[in-house]
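Provided herewith is a single structure, encoded as structure tokens, for subsequent inquiry.
Here the complex is missing one protein chain, while the rest keep their positions.
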Amino acid sequence: MARDRTPRLLDQLTWPEVRDAAARDAGVIVPVGATEQHGPHLPLATDALLATELALAVAEPLDLHVAPPLAYGYRSRPLSGGGPSFPGTISLGARTLMALLEDVLAGLVQSGFRRLAVLSWHFENANFVYEAAWLAHERCKPTAAQIMVVEAPFAELSEDTMQALFGDEFPGWDVEHAAILETSLMLHLRPELVRFDRAVDDAAARHPFYDVVPPPADFVPASGVLWKATRAAPEKGASAWPEIVSSLRDALAVDLPARPA
Amino acid sequence: MARDRTPRLLDQLTWPEVRDAAARDAGVIVPVGATEQHGPHLPLATDALLATELALAVAEPLDLHVAPPLAYGYRSRPLSGGGPSFPGTISLGARTLMALLEDVLAGLVQSGFRRLAVLSWHFENANFVYEAAWLAHERCKPTAAQIMVVEAPFAELSEDTMQALFGDEFPGWDVEHAAILETSLMLHLRPELVRFDRAVDDAAARHPFYDVVPPPADFVPASGVLWKATRAAPEKGASAWPEIVSSLRDALAVDLPARPA
Amino acid sequence: MARDRTPRLLDQLTWPEVRDAAARDAGVIVPVGATEQHGPHLPLATDALLATELALAVAEPLDLHVAPPLAYGYRSRPLSGGGPSFPGTISLGARTLMALLEDVLAGLVQSGFRRLAVLSWHFENANFVYEAAWLAHERCKPTAAQIMVVEAPFAELSEDTMQALFGDEFPGWDVEHAAILETSLMLHLRPELVRFDRAVDDAAARHPFYDVVPPPADFVPASGVLWKATRAAPEKGASAWPEIVSSLRDALAVDLPARPA
Amino acid sequence: MARDRTPRLLDQLTWPEVRDAAARDAGVIVPVGATEQHGPHLPLATDALLATELALAVAEPLDLHVAPPLAYGYRSRPLSGGGPSFPGTISLGARTLMALLEDVLAGLVQSGFRRLAVLSWHFENANFVYEAAWLAHERCKPTAAQIMVVEAPFAELSEDTMQALFGDEFPGWDVEHAAILETSLMLHLRPELVRFDRAVDDAAARHPFYDVVPPPADFVPASGVLWKATRAAPEKGASAWPEIVSSLRDALAVDLPARPA
Amino acid sequence: MARDRTPRLLDQLTWPEVRDAAARDAGVIVPVGATEQHGPHLPLATDALLATELALAVAEPLDLHVAPPLAYGYRSRPLSGGGPSFPGTISLGARTLMALLEDVLAGLVQSGFRRLAVLSWHFENANFVYEAAWLAHERCKPTAAQIMVVEAPFAELSEDTMQALFGDEFPGWDVEHAAILETSLMLHLRPELVRFDRAVDDAAARHPFYDVVPPPADFVPASGVLWKATRAAPEKGASAWPEIVSSLRDALAVDLPARPA
Partner (left out) sequence: MARDRTPRLLDQLTWPEVRDAAARDAGVIVPVGATEQHGPHLPLATDALLATELALAVAEPLDLHVAPPLAYGYRSRPLSGGGPSFPGTISLGARTLMALLEDVLAGLVQSGFRRLAVLSWHFENANFVYEAAWLAHERCKPTAAQIMVVEAPFAELSEDTMQALFGDEFPGWDVEHAAILETSLMLHLRPELVRFDRAVDDAAARHPFYDVVPPPADFVPASGVLWKATRAAPEKGASAWPEIVSSLRDALAVDLPARPA
């Protein structure tokens, strides 16, 4: 069964193609996700898939390639991902994640790339991916590479889209885990992986501004869903996705511009 | 565009499915590859793809799932992979690879799995993946998990297949990089990713029993192909693949047997 | 010159006093700050001082002691602290900060304490302090200590206070660095350390939702002030402070309750 | 309550003041202490306080600033500090202490300082602080900073002072822990923190030239006092202190001289 | 009892002799062995001794010195060394071995040596010694040192010698542990350390192409001998040894040539 080639996937290129890409100052996005429970209806790969789809969606016009995604992310935290108690949540310690991303970024610089972006779709990766970028930059000195670090994949959605997604009940992005937006996006982008009939509405009994280790039981919703997944719909995903893509594309155009031909 | 779900891919499951899999004592294979030049005709992902395809090929009858593959491997060495000078070869240091695999294995144990296998298709990963398994085993004590460590993906091929692949000129497995077997397997398994028209026959000018850092120029073939890639053919891949699959399946059946129902 | 003893400071106790405190199930807060530029008018110690003052303010009624603060924090980031280019900004790498806090927390557990809190007043410490708490908890198993991790020191202020501080122009907490709230609190709490005559209004030319390494010049305001410091006033600090104290005290009372006598 | 500003404390400066200090080649002392039991009469902070007071005492004439002290030190050892069994002794592992001091020193170099001193008042920190200075020096190359490493805070005291302190019974500096000199200095410098009525005379039953892990019980005096604390007196501190200050001042004048104006 | 001086042992030289050796571009071999069970008849030091003897045997004509051998190696693996369950097998973790060898190599470069070789006689050290060489090379940049990495001490033996050693029953080099070749070489080189009367023939019940952690019992032969030790003889060692020496000498002459006078 021959499948399509996806020429923006860096690892589907041959090395002479990579050499030529670097020579024309193409760039590379490294998607960083997680292998983490996403309720009874979404696959463990949700974060890694969304990061990769988003990277692919912006790649072409900016002459970017998409590196093999980091499929494992930092420890799931109860208040933003359900936490470590769910089977299937397979996380990296902070040191491991930082070392991994640092090596990957340094390898890209050594391959000749100067326009780099880290795109994380998993709140818990924040700061760790920044440190990795910092360390890679230090290691590769004096090479003048630029590393964009995207720890939250978009700034904000339009009022219309917010209204469509959440109505008057926007609970904050931190509980948008396996909930309305993520489910809608997956229904839009990868419906074959969604078991929407199993989706539920759920929430942690408490959601304070701090965390506790080990997590109190009432920080963890039984289903792993942090908000109302049943309200998701493919058309909501179809409406939000172009805004998300466009937000990132604009950002890249400003801070990681393609070299004028 | 809805694609097929591949139910043996662990990260396409939901967490309740993972919970149930662990409860019935299903196992998990972690494929470990590399992002590494494979000549002018094979993609960087060759090792990661072959490791993953092999894992998927043995998964079903032994009730195994396939974890997200480690797409980046240990530093490419000139005498078995062309070395670090090719653009697109993006490698991890030893400490990083070991930490990554250790965390992944420990996470699988924490998810309830007891039958684990590491399947590496990249010679340079050897010993590092063993140490990672060792460290994960130490960390997870006293949990009684078993970790099979497959550092070379098969023991030997039949005489007929060897003859078909190499004729009377078998150069040793260490130079089987981007060469006859790997190219044939890719032509068999993922032809859309092979640019066979660009394949060449090549070899390092020297191939001694030791290594040198930094590598002498004559350890590195200009094309990145370590042997005669043009001799590859899809039917050669089709002949070798079932033997490779069967060799691994037999091994797993002995040392990682599925629990009797 | 005899100064006052501050009996809630853990390091002013003798060891028999510590022994007795642990025996009665007293707890300990570890303030985590930074040594970081805070504009031309606030001292480098601002974050460490505010974290310590806040810890002291909640200590008594909950029978908590305040450990020696971690005076150095994670790397200052341009968009929330001005970044590393200012003389006087002396930061720790992520691994160092995590190791330091992990050791301190483990040492407190070994001293017999079971009610622990980490109180960070420096956005950049987020996630690193969580990982440290996680690692300390793992290391100290099976001791049943509880570690509260406060990565942002309060949830929200009352509308009145917000109005008093920011009027209709609240720019978001991330730029509240050396700006209205921090300056007001320092004028309220430690006026002898504020050179208010040097305060300026400033802001980064750009403040996007992502970061870049190395930082573009227009991410960094020349003064190191990220918002309008001149609008600060001691009475604004006096109005906000009790709300901040009360928010934390309530949180501690719920998740780190003092043992009933 | 407005307190005094202590202008030699680096973290009480603003960043423009730090910039100016570095520009005129001012230097910085980093005090390194411990959080460690000091008997029933001295606070845990004794070592950190004495290191900081000493640093402040020499700072002005040599144009040195005093960085935030490292309040936590290397593991207390029974024969020089009572060991880890006392509640309140909160220690760092060797790797942590070295990483912490290395980062701080490198941060000072990055802020523009070239005259650096590490001043440890805690025997157990020896060698670890040297390694940290070594590593910071390596990291900051080719910057020509000089790092003085003071692992014992003074060379020797005058015969008169020795006689006043110890009479004919000087037991060696290694047991001068919570004993005559430290108590006398604290009575002289920070009397509000001394509970002299609780001071005792004590000693380990054995004090051999080697150590044992885990420590035999007779290496550890029950009180945590390693020698005769009751013989301390404020006037003994008042007599020793100027000698200690002067010894360090002379050392700094030789090896870390202020730039001639 | 005066013993002989062995002038090729680097650590028997004085520093002016080392200075002169480096100045004339002499080189250094670092032998890496193991402290590992070698059956009931060979000493734990077997690998370290053979590595050192081999280094000494090639040193003179190529103007090489022999550094103090690394007597401890990577964890013994059941299928090539019997594994960790034998008393006397004292192994290093991967990180430790790599750090040790990296520091030693970097120290040799700092002493002025440019011709370096690592000679390992212990299969399990493979890849780890390569990584150490890589890291040392990175650390010492831009110094142009060359590091030869010999992970298997020879390429192949003559047909006659193979016949003499193994007859028609060559089992593969991986089980040549405490077996015919190693025992014969020790009988030839260090007979006083061999208890040949205790030698046995043994083998693991299974010897598959993969490994398992923890090792199944039938991977481990009870005696620690992996093949037929009783077939060893001093004359077999005497016949193989010159071939091994000559193989390495030739390799060194090509890739680590002595500077023409």
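The chains carry the letters A, B, C, D and E, assigned in the order they are written, with residues numbered from 1 in each.
By our rule, a contact is a pair of C-beta atoms (placed from the backbone, for glycine too) under 8 Å apart; a residue touches a chain by one contact, two chains touch by 3 or more.
Note that the coordinates shown come from a computational prediction; the quantities given were computed from them, not determined experimentally.
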| item | value |
| --- | --- |
| Neighbouring displayed chains - absent chain, whole complex | D, E |
| Residue touching the undisplayed chain, where the options are D:7, D:61 or D:214 | D:214 |
| Touch criterion as defined above, residue of D:149, D:193 or D:240 at the omitted chain | D:149 |
| Candidate in contact with the missing chain, chosen from E:42, E:62, E:157 or E:220 | E:42 |
| Hidden partner interface residues of subunit D, rising order | 74-75, 77, 93-95, 98, 124, 126-128, 130-131, 133-135, 137, 146-152, 154-155, 208-214, 216, 247, 251, 254-255 |
| Contact footprint on subunit E, counting only the chain that is left out | 2-5, 9-19, 22, 35, 37-45, 48, 67-69, 71-72, 84, 86-93, 95-96, 99-100, 102-104, 107-108, 110-112, 190-193, 195, 198, 224 |
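Rule of thumb we're sticking to: only the chains that are shown with their structure count from here on.
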| item | value |
| --- | --- |
| Chains contacting each of subunit B and subunit C, listed by label | A |
| Between the pairs A-C and C-D, the one where more C-beta pairs touch | C-D |
| Whole-Å gap separating subunit A and subunit D, where each centre is the average of the chain's CA atoms | 48 |
| Interface hub residues of subunit D, defined as touching at least two other chains | none |
| Chain contact graph, described as a line, ring, star, complete graph or other shape | line |
